[in-house]
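To keep things clear, I will list the structure first and then write my remarks on it.
Excluded from the complex is one protein chain; the other protein chains are retained at their positions.
And then chain A:
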Amino acid sequence: MAATAQKRSAWSVIWDYLTTVDHKKIAILYLMGGGFFFLLGGLEAMLIRIQLAVPNNDFLSAGMFNQVITMHGTTMIFLAAMPLLIAFMNAVVPLQIGARDVAFPFLNALGFWVFFFGGVFLNLSWFLGGAPDAGWTSYASLAIDSPGHGVDFYALGLQITGAGTLMTGINFVTTIITMRAPGMTFMRMPLMTWTTLVAAVLIVFAFPPLTIALFLLIFDRMFGSNFFIVEAGGNTIIWEHFFWIFGHPEVYILILPAFGIFSEIFSIFARKRLFGYSSMVFATVLIGFFGFMVWAHHMFTTGLGATANAIFGVATMAIAIPTGIKIFNWILTIWGGSIKFTTPMLYALAFIPSFTMGGVTGIMLATVPADYQFHDTYFVVAHFHYVIVGGTVFAILAGLHLYWPLMFNTMLNERLGKWTFWLFFTGFHLTFLIQHWLGLWGMPRRVFTYLDGQGYNLANMVSTIGAVLMAVATLILAYNIVMTIVRNERVGKDPWGDGRTLEWSLPLPVPYYNFAQIPLIRGLDAYQIEKEENNGEMIPSEPLDDFHMPNNSFIPFVMSFGLFVTGFGALYFASGKDWAINAVSNMPVHDWALYVLIAGLAITFISMGVRSWKDDLGYYVKKEELERDLAALEEERGAN
């Protein structure tokens, strides 16, 4: 396998990835795409911290600062955190539930390419007249007013990316509900699978409101409608509601898979069964459900009235209960465990206090009268960075170390990993802890500079130093990844030695069909049970026989490229038209815009047509091939 892999030309590898429908390769694509945007978002964060390091700084102009904060938020949420979590979902969930692929492999590939082209489209704004500058929430009163095409890039880019995420959500709901191995009941699903299921359900329910809001914005800015244009009878508050009806579930989409990854880590490295499994499942579902009931807590100061504010405030506080259940369950999982302090475990241990601090400030923000003080200050910035970095980013870094062997068949260096962890952990607290006080002292968020002598100087400098530490940690991680790939020291099955769930029972590298025979699941922590009772051999649930797999396809790439082209057509359509909003009506006219719009849609619809009318029946993996592979594995084990 390794010998043949080395002989392949670079082009054949690239072509393989461009056309792949294999969830393991799509996971790698997501990891690369998300990782790239993560570095980009991190770069933007560094620019922000450099600008704010000293008072009256003119490193970035006020307009540039608005663009940078908008793109930092948008990139990190939509193009980095979510795709990186989806990378782990793709890499792990089908293996964890004993499936040979996701339910809709073609849709999986399409989801990735749509996300990728949407992200590229959004970031091309830097080179095409300026990035969006209305904040990642893009409140309509700012967004309609924002001159130039920046906000158009935001609206179209997110619309395209969001479509990709929605596809992935549908895919994972279907996969987890319908494709579990025999014996894997819902209450035997590992927590990673459970949180993926709930996050996918949240995606399915939360993304349509965003899609609608973005369409309204697109229509207003590019096709002359009046949904948010107040002088024509529009209402900008509608955007805020739509955005947060999406936006609040979105933060749970980010945190729930993180909970899943940490639950796995705690039970692997404390070498204990997860404490309170059923209450963990219950809490996950409850958090998902509550997530839709609290969106207006982002809008307390909009003027909803005391009753509405009180209802949403209390509902928000209620979320602390299921989250508290989880925190205690994790602590009790570690309690009395035989703990191994590996890099993933360090992140997991650091996550508990860090995330809890973010949760506590969340309760403070949910208290309406207090929120009137905290609103739009650095206190809010500190709060959401504590939950998103202390929760999601820690989980992504932990998951990267934990699942690296599963994805790439090598191990990241533990020593460098621990350096990364300690630097990142210190830098993170240094950056954001002090921002709570900055907020309480009255420093407003989203303002490009501050005056000398207001008492903000020292705290901002501390914050910037923390950000530098996080940047250094990221560079060490990048070095670690490069060195690991260069060294290429292969590891075998169950590389951590304490894998409990099904994915660790597979040989590494995982065969492209995952399971030669779908295993029988006899309980929670399926692999651990077989380790205790059957010498670590999974019991097959079916005889060795041919099975069906899908063909690779280049169509997802073309289909997504069509949407990318469409985006440019729509973007320049309103330029210089007299019916357009003031923001773009004085820009040069682009007569080609309509034709580009039509051409882009044509590419997408023709490729959809080709996909629909040209039968692609896939192929069968033959019994003989499986027997050969199994024999080779047997031989390898004998040699060891």
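The working rule: contacts are C-beta pairs under 8 Å (C-beta built on N, C-alpha and C of every residue); 3 or more make two chains touch, one makes a residue touch a chain; residues count from 1.
Heads up, the rule we're going with is that contacts and distances are computed from a predicted model.
This figure omits one chain of the complex; the name its UniProt record holds, of "Pyruvate dehydrogenase E1 component alpha subunit", "Multiple sugar transport system permease protein", "Cytochrome c oxidase subunit 4" or "Sulfatase", is "Cytochrome c oxidase subunit 4". One of A:A10, A:A306 or A:L458 touches the chain omitted from the figure, and that residue is A:A306. Across the entire complex, the residue among A:I14, A:A62, A:I177 or A:V360 in touch with the chain not shown is A:I177. Note that of A:L39, A:M293, A:V491 or A:M587, the residue touching the chain absent from this view is A:M293.
Although one chain is hidden here, its contacts on chain A can still be listed: residues 177, 201, 204-205, 209, 235, 237-238, 241, 245, 289, 292-293, 296, 303-308, 311, 548, 618.
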